[in-house]
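Data first, discussion second: the structure below is written as structure tokens.
The complex appears here minus one protein chain, its other protein chains still in place.
Let's turn to chain A:
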């Protein structure tokens, strides 16, 4: 007979009930007053807890962030924060005050400099910087939150939640927390009798707090067509003719730079004249870019699934349910986990910009004093080795990369970097060594932060031309192909002209003239919309841009 130790198998559930018991006096049903939010968190949280304080790419549980930052560090301390976005000042304040100690995150845009400082002075113990789905995956493996503090638009008395167009990370966070005996606290803009739709079922939500003001959402994906330059238009023309048309790319994701915004605005004009309508860019994993409105209205786009929403786009998307995923209430349903998965496994191309590219094609958005994190780009911009369905563009890219073993050729995702050779302040985009290498040394990071590894990159588009890295056979060839489109940067001027000329003959490098493009056509007249106001017109007044983009 085997002796087994008597153990209980429901310690987490017991702990959950103890926490709920401590907080019970603060709640009426599931409702807690905003003024009691800090007291609620002090009652629920225990030192060392893993906490997700919902900070997404866009929406922020700002009331709960303020409440946590105001907690007594004698009672609440050494928390392990596991959230995708470090965006608000309060997200750093909890580390400065000792309420939290350890951090696992994905993206830190506006707080990038503060995070680097806090790491440097030892205020933050860094777990890792993840991609979105990588962190979400760890919610289900070894970083399951004990407590999730989330944001929704509306709740009813039972705790059912309506997350509205900015659903983003919420279902993923709640699923991991609620089904592992954790506690879910939601701040909502309003408590109502009847929800427009249920995004999160009430039995997964323990407490609801009506906030004094709506949660904050940052417009991140609005690019004013007025700021698009003729260089970016020329690059967009090259990308459309040299890559989209060449590979017949139908399923794709775009980054948020001006180069890709220019591509979106050239679909109904330049690409239409090339006869490409219906042959490229029909299915998208994409945030609601206002600059895609002219292509949608011109009948280019079949459908779009969104990571999140975008300020001002809600009414337009609600009026285009054939294009966007919408709920029974009519408004957008976004979901970052699902859309990242679509981008990873069902897109044939990612195209986006970056700040630095080295001689191996590795890219980074890290500057010497900022840790911006990764967000979703590394997953969008990576070949998914688990993919097993074919498409023409995927197979063509795979054939180009293969050394001749055609029988067992696998496909390749097209991963395209579209960059100008010089960035703001004449900073060169092409460098011998990424700034992230120095940053990793300074902060003693185990991994150098790399946004997209060079071996995943298939093409680099600059104003000088397109480098097709699939066709390079050696590391030396790749380096010369990169130098060959690096313009007048030091890296570009350091090219071996004879090798670059040979690469051009092999179509590894293609110049605008090799693609039959006339530089005189690269004018702003080619843009389907030349201002935010034009976009409003294309949308039949359904797009309502935020005031900072209104200048008429």
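The working rule: a residue touches a chain if its C-beta (ideal position, glycine included) is under 8 Å from a C-beta of that chain, and two chains touch if they have at least 3 such contacts; residues count from 1.
Heads up, the rule we're going with is that contacts and distances are computed from a predicted model.
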item: UniProt protein name of the chain not shown, from "Transketolase", "GvpL/GvpF family gas vesicle protein", "ABC transporter ATP-binding protein" or "Malonate decarboxylase acyl carrier protein"; value: "Malonate decarboxylase acyl carrier protein"
item: Among A:46, A:158 or A:231, the residue in touch with the chain that has been omitted; value: A:231
item: Selected residue (touches chain absent from view) among A:47, A:73, A:299 or A:519; value: A:519
item: Sole contact to the chain not displayed, among A:294, A:449 or A:487; value: A:487
item: Sites on chain A contacted by the missing partner chain, in the whole complex; value: 229-231, 234, 420-422, 426, 462-464, 487-488, 493, 513, 518-520, 522
